[in-house]
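Pasting a structure below so you can have a look.
Missing here is one protein chain; the remaining ones are kept as they sit in the complex.
Presenting chain A:
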Amino acid sequence: MTDAVERGATCPVAPRGWPNPLLPEYDQLPEGRPLTQVTMPSGSKAWLVAQHDHIQRLLADDRFSVEPHPTFPIRFPAPQELLDMIARDAKNLLVTMDPPRHTRVRQMALPDFTIKAVEKLRPRVQELVDEYLDRMEAEGGPVDLVQALALPLPAQVICELAGIPESERDTFTRNAAIMVGTRHSYTMDEKLAANEELMKYFATLVTEKQDNPTDDMLGNFISRAGRTDEFDHHGLTLMTKMLLLAGYEFIVNRIALGIQALLDHPEQLAALRADTPGLMPKTVDEVLRYFSLVDEIIARVALADVEIDGVTIKEGEGILVLKGLGDRDPAKYSDPDTFDIHRDARDHLAFGYGVHQCLGQHVARLMLELCLTSLIHRFPELHLVESDEPIELVDGLPPVHKLTVGW
């Protein structure tokens, strides 16, 4: 425990380099990864949660809150004005709302994210994947798969979900790419400018949808929200930003990393080519498990004393959920550091757990499935040419990396 508190003094879970998802500090967690108390930069107390079982139990426990709270664990020394801004915006974001409001707002978006609703997107997403692969083939290899497919495809899919017209897509894709960061890191000023341009654009988009409702994910959400008094115009603009950008970087990385993992494991790739319908669902879950990154940390604050395995998490204390470690927990998965598409990884934590589990997860699964399937069948000789050196992280997010492939 002393050791843990010491580490806490220098911010316990500062984001670190790519691509090793298991960071040296976490290997120093005590044997068995018990709940470990740390001190946040603000001086408040929080617990590192690294066991798969603990993560599931605590994230499904409604005595923890995502809403701003004076002792909510924030991983960097934040000035008061930033905290005030976060608290203001938090009122309008699904990810920082507790039930029952969270339940009401999630259900405004949910009908467009069901499996059946997402399955309706399949032909169009396949068509888009085919177009990107046609272009790759026409240009000839080697190509950077991130720029050729992983980055542009999700942007186009998101634009279709939002009903963004072709003529306006450039505004979205250009700024969204800056905000998630590509292999050329952008400065904070460039990111702030991109954010400002996007917010201005989303504000216009919200007004357009309010005036002329459209039958797409965003249009339907805005129509449903309009029948309640949950959001004002600025709130809808913030929710639009969250709905359209929350999963963007996540899926870009998984498409690239998924294909890299398969290329690194030729026997598994051969098995997958031979039985794609049988093995692809498992492959998708294993890619999600294996690349569940520690940098995507889930934070909560306790609203009451919570007992777990003989430890009391006191009211007001935080938890920092290291889902990347949970997804590599040897008590849960045998040989957890091995990529294995034959294992049952359906209970991975990549999309989180509890009521805030990723709303767009089926869209992400669909893109990952179609990209992997199309790439491995279209290019039987697909191979890795080079991948990037580790890159410095910007704002705590793992960067989109470069992945050059030939065929």
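In the analysis below, a residue touches a chain if its C-beta (ideal position, glycine included) is under 8 Å from a C-beta of that chain, and two chains touch if they have at least 3 such contacts; residues count from 1.
Operating definition for what follows: contacts and distances are computed from a predicted model.
Not shown: a single chain whose UniProt protein name, out of "Oligopeptide transport system permease protein", "Aldehyde dehydrogenase family protein", "Thiolase domain-containing protein" or "Ferredoxin", is "Ferredoxin". Considering the full assembly, A:Gly352 is the residue among A:Gly318, A:Pro336 or A:Gly352 that touches the omitted chain. The omitted chain makes contact with just one of the residues A:Ile115, A:Leu192 or A:Ala270: A:Ile115.
For chain A, the residues touching the chain absent from view are 56, 59-60, 103, 106-107, 110-111, 113-116, 346-347, 351-355, 357, 361-362.
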